[in-house]
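Structure provided below as structure tokens; questions to follow.
Only one protein chain is missing; all other protein chains are in place.
Lettered A, B, C, D, E and F in written order, each chain numbered from 1.
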């Protein structure tokens, strides 16, 4: 029998208790988060969620020993520098909060570009000097203009998914371009026997908004087309009825308080159209008023 | 527009648009039913395909030509 | 659409749009007057300014050329 | 549009738009002059400033061509 | 403009647009009928399709909103 | 709009839009389910192709003609 230190047992026991006492257990990756930023994020989570860093083996043990059905499968989602998050928030909300708390960070040599990194055209803060050569060396079109270094064209310096080189990282930092995002990556979250991976946890608010609008439009269409009177559809049904009545009155040339001006104007414009054609043949065929 | 609305109502209800019916509807609505205007309405609608006239967007035609002029 | 034309007719005639009046107009037009739909119509119109709703079509109309420009 | 054209003709010629005149013009043009429609025309135009009606629509017009372009 | 309205009136009434008819209509409208102008108008109208000219206004109108859309 | 949303929900879920179902949904949503209005809803939808009615832009249609003016 090998001996397990007391503190190790305690730590597993603590983790286990946290697992049992929270509705939601998340598996996060803390890789690349500088210490001070991590402290800040922890503080921000306070009251909503608890972040626990521990050794992989301890976390695995705690998850395995938990009485919660299926929670053990969370250990398949350990990545980078794993940590557990405990909360009673809806896992989708947890994911959203973590995503929103991510901050910009300078490019690190050797990391992967999360998207196309573009150096935009325009003035820089640099006075003429060796940096001009450095810019040009990595393919950024730059020149000196009015005593300043100016980038003449937008330039994609690293394509999405490519590695960021040391030179590029240095230049991006000096240009104050911070293409990286750091923060707590929620890889997966467990709630009520189900493990939701990050792809499921991503909420598209734009889509929710457009779905609501689509649903409303369709409901409105149905109620207007089927002539079902609701507080939303009735104004449109009125407008439809009015348009139809106006069409009938105008097409049948029936003068009413609402059609007479339009019918008079129609006669007038028709007269102008005919007069236009006539005067094109012979200007004297129309009276002076119509000659132009 | 009372006369037009009365005509639309009868048309939608599948009833004939004649003097008697138009007057009956107008009176039920508490609107004055002027004989001459009722007759004028019937006369104006006589040669009109109501279904077509309702759907043809006349407003555009009416205002726009002036507009276009 | 009978219901809406009945309402518009009453409105133009300056009469109150209530159950009794709407039914009277519909019946005069030989249209069936379903209680529930009449009620729904009246409830829906409670918060709707008919003149404004119609005007909106007209306003849209008036705005159109300008808007289009 | 005969009735409207007749009214516009009289208006342009500076004549009064009344029953007698409208009928006279329509008959001279070989058009049928329905009593009720003539009366309805006169009644409808009674308080309309034709010049203004034409102008008002023409204003909207000014914008439209551009719009259409 | 009286001349044009007279021509349009005759056209709509299905009558021939000739000197005699145009003068008759103008006189009925109390408008002066200048011989030379009537002749010039009739000659010019020989090459003009009134129906088309009127329709074209309508088409322009109909097209405008679409175009602008 | 509760009644409409209930109908849309049932339609989307592939369930029949009948009195029982509509009431069940409304009640589950804590909405008042007025018998008459439920019946009116069912009646109005009876001969409507819902799929088509959903897609046909009633709003644009309603405004357009006026707009075009």
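Heads up, the rule we're going with is that contacts are C-beta pairs under 8 Å (C-beta built on N, C-alpha and C of every residue); 3 or more make two chains touch, one makes a residue touch a chain.
All of these numbers come straight from a predicted model, not from anything done at the bench.
Only one of A:6, A:176, A:205 or A:288 touches the absent chain when the whole complex is considered: A:205.
With the whole complex as reference, residues 90-93, 96, 191-192, 194, 196, 200-201, 203-205, 208-209, 211-217, 219-220, 232 of chain A touch the missing chain. Residues touching the missing chain, restricted to chain F, are 1-2, 5-6, 8-10, 12-15, 21, 24-31, 59-60, 63-64, 66-69 (touch as defined at the top).
In this section, only the chains that are shown with their structure count from here on.
Minimum number of contact steps separating chain A from chain F: 1. Homomeric contact chain D/chain E is classed as same-residue, with over half of its interface positions used by both copies.
The chain with its CA mean position farthest from that of chain D is A.
Greatest Cα centroid separation from chain B: this falls to A.
Averaging Cα coordinates per chain places chain A and chain B 53 Å apart.
Of all residues in chain A, those touching 2 or more other chains are 227-228, 230-231, 233, 237, 239-247, 253-254, 256-257, 262-263, 265-271, 273, listed in ascending order. For chain C, the set of residues that touch two or more other chains comprises 1, 5, 8, 37, 40, 56-57, 61-62, 64-65, 67-68.
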